[in-house]
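Of the protein chains in this complex, all but one are displayed in their positions.
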Amino acid sequence: MKKLFHEFLKGVIKENPTFVLILGLCPTLAVSVSVMNGIGMGIAATFVLLGSNIIISLLKNFIPDRIRIPCFIVVIATFVTIAELTMKAYSPALNRALGIYVPLIVVNCIVLGRAEAYAQKAKVINSLFDGLGMGVGFTLALILISAIREFLGTGKLMGYTPIRGFEPAFVFALPSGALLVIGLLLGFFNILKNRKI
Amino acid sequence: MSVAQFLTIFISAVFIYNVILSRFLGLCSFVAISKETKPALAMSLAVMFVTTMSSIITWFIYRFLLIPFGLTYLRTISFILVIATFVQFVEMVIRKFSPPLYRFFGIYLPLITVNCAVLGVAVLNIDMFFINGRAIAGSFYYSVFQGVCVGLGYTLAMLLMSGIRERLDLCNIPKSVKDFPLAFIIASIMSLSFLGFNGFKF
Partner (left out) sequence: MKDKFIVSASPHLHKDESVSKIMWMVVISLIPAGLAGVFIFGLNAFWLIVLGIVSALFTEAVLQILTKRKITALDGSVFITGLLLAYNLPAHVPFWLPIVGSVFSVAIGKQVFGGLGQNIFNPALVGRVFLMASWPKYMTAFTKPFDAVTSATPLALLKEGKLIENISYLDLFLGKRGGCIGEVCILALLIGAAFLFIRGYISWHIPITYVFTAGLLTYMFGAKGLLQGDWLFHILSGGLILGAFFMATDYVTSPLTRKGQIIFGIGCGIITAVIRLWGGYPEGASYAILMMNAATPIIDRYTKSRVYGIK
């Protein structure tokens, strides 16, 4: 049990897909304009991660090595389509907000990366926790970045205005601000990492 | 169809909504491969070829297969399969006709499959040039042209970034921002400067 918990935690901190592995940045930067969008994308991606990790781990002995990448993609694409249709049906506003980045979860380096690096070699239960950990890590990263961008860029946080009289710097709602935030966060985490050693 | 529309697509895809600096598609390969100019250029040309060809193929599939059979919800799966197959095909052709080129590309060629820019532009074409399940006038030409321009935008960003990073290689960068953080900050400034083309009108 402890080992499984470690699998989970690894995805959240030590091998956080966004800040450590630096994967899956395309959607991270694009949807992190508001915390709600970030959470939405995080949940969708976690769902796909869980599903694809489990199925691929279940089928790992049946997938020929030569065509494994296209096979992974088909599995992942299926889950993405499920997520996409569910979102369209139950949360069209979120679907509109996330735009083309929902179908793009198919080529999200995190999902394919975990399938390739982990799920095809590990037991199903381990893959499950790995997928969960990575998904949660990804979602937390999204929340962090969105919170910064939403607050600095619009002055609001989840719709509330915490500080009156704060003049938001609109640049943070723009792509440029997103790139800046991730660059500075990566640098900040590097400083923390160097201090620890 | 009008020249102004084509010009707008060009300016949008290359500058204002630059595929990397504004839409964030292809970022993974962007930060990984932009360290040196030669591989960056090679990757860019390959990406441009794939975005153009896949724009063509996916347009046909959407127009003549998915719409008539009411299968538009299979867009994502079918597009990515098409792209994966096409990249595999390109890989085989290059391997057969020019082994040195194949070796030069190395691992980067199969990586184009998962380059967000490729699937992204295919989906973008559909979103922009089909309304309510019908193709707008000139939809095919706009789609192909957008595929080309997205490739050009990718190339421009890669070229500029690789030149900058090659030069910074000779400099004494603070340890904490070396490589990735600085690459993002540079991209941020480039994105800021491209804002100048906002609101373009002919």
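Labels for the chains are A and B, by order of writing; each one numbers its residues from 1.
Please note the rule applied: contacts are C-beta pairs under 8 Å (C-beta built on N, C-alpha and C of every residue); 3 or more make two chains touch, one makes a residue touch a chain.
Note that this is a predicted model, so its numbers are computed, not measured.
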- Indicate each shown chain that the hidden chain touches within the full complex. A, B
- Taking the full complex into account, find the residue in A:I125, A:A169 or A:L192 that is in contact with the omitted chain. A:A169
- Note on the structure: Missing-chain contact, candidates B:F60, B:F89 or B:F200, resolves to B:F200
- The listed residue (B:I61, B:I80 or B:V177) that touches the chain absent from the view is B:V177
- Message: Touching the absent chain: which residues on chain A qualify?
- Response: 167-172, 174, 176-177, 180, 187
- Hey, which chain B residues sit against the chain that's not shown? 37, 159-160, 163-164, 166-168, 171-174, 177, 182, 185-186, 189-190, 192-202
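One rule holds in what follows: only the chains that are shown with their structure count from here on.
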- Express in whole angstrom the distance between the two chain centres, defined as the mean CA positions of chain A and chain B. 21
- Task: Within their complex, state which residues of chain B touch chain A.
- Result: 21-28, 31, 73-77, 80-81, 84-85, 88, 110, 113-116, 118-120, 123-124, 127, 175-177, 180-185, 187-189, 191-192, 195
- Task: Could you pull out which chain A residues touch chain B in their complex?
- Result: 22-27, 29-30, 69-70, 73-74, 77-78, 80-81, 84-85, 100, 103-104, 106-109, 112, 171, 174-180, 182-184, 186-188, 190-191, 194
